[in-house]
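With one protein chain withheld, the remaining protein chains of the complex are depicted in position.
For chain A:
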């Protein structure tokens, strides 16, 4: 009992095998998968980063946000604006691209900070409604501030370049007989962003800020009385979650290679909420699982739509893969709420605790015995 580990580690002692499996899952796909699946994987990883951020806010602190799509847009367009050189009517700062990437994250954080007087004061659902305004403002700006955003047609995304290594389709990089184009290179960038993003979020959740956030969610008055400055924490988490969205948006822009305003609308915000509900509210693993589920499902339906009943090519009269995917994960949300209160991430712990409960029910400690009703 007293010998329990003091700080929780990422991998428990009995689960060492997760390390090589994890590495294989994250590093091998570029050698085996085609462009379609690599693209899907990139979307999933970028969505995972964004969903981790939203889960810190909504799952762990209990603050609903519909404005996550707005901060993704800030990250995506922020990167484009900071990295592009000014040319034919478009403005840009032409910063070195790694700096632009960091700048995009900071910019999203600043945007979150600008909203934080509201984010700190409003609770739960009320914040959700207030943050809805951000989407409409965002859409308006994206369509109309043409010199920055490119308006309806969007803008090309300059490829990231770190120390002379460019994340684009420039020839000449061949690893183990696999020619590395933009997607293969970006894959490793995405892994290199997702892993620390998840690690940091986990540290926050298991540390002092995480306890304060969870208590704000579960019992706000108790948190305040225990010395947690509730409004400051809500605002802080909102900024943090915006920065995660900014990183996700910038990565998404790199994967798309073109940013278009339509993408960052209401549906994206709903997709993100679906991710964290399906994956599991309040946990990092849940956000990742949900992001993968929600990003991969439409792609699966697109790829195998021919073999599925009811699903038809877009415009041909049937249900398009994207619509079918929305219907499916709408059903998934309902199923999760009914049967898996802790989402996909809760399935494994649920099985484990069921097993240990069976073991624990065999003996009662003296203290518990005394508390049993006579």
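Just so we're on the same page, a contact is a pair of C-beta atoms (placed from the backbone, for glycine too) under 8 Å apart; a residue touches a chain by one contact, two chains touch by 3 or more; residues count from 1.
Note that in this section contacts and distances are computed from a predicted model.
Student: Please identify the absent chain by the protein name in its UniProt record; candidates are "ABC transporter ATP-binding protein", "Rod shape-determining protein MreD", "NADH-quinone oxidoreductase subunit E" or "Inner-membrane translocator".
Tutor: According to UniProt, the chain not displayed is called "ABC transporter ATP-binding protein".
Student: Which listed residue, A:192, A:222, A:266 or A:327, touches the chain dropped from view?
Tutor: A:222
Student: So which bits of chain A touch the chain we can't see?
Tutor: Those residues of chain A that touch the unshown chain are 1-2, 4, 6-7, 200-201, 203-204, 206-212, 214-215, 217-219, 221-230, 236, 240, 282, 365-368, 370-371, 373.
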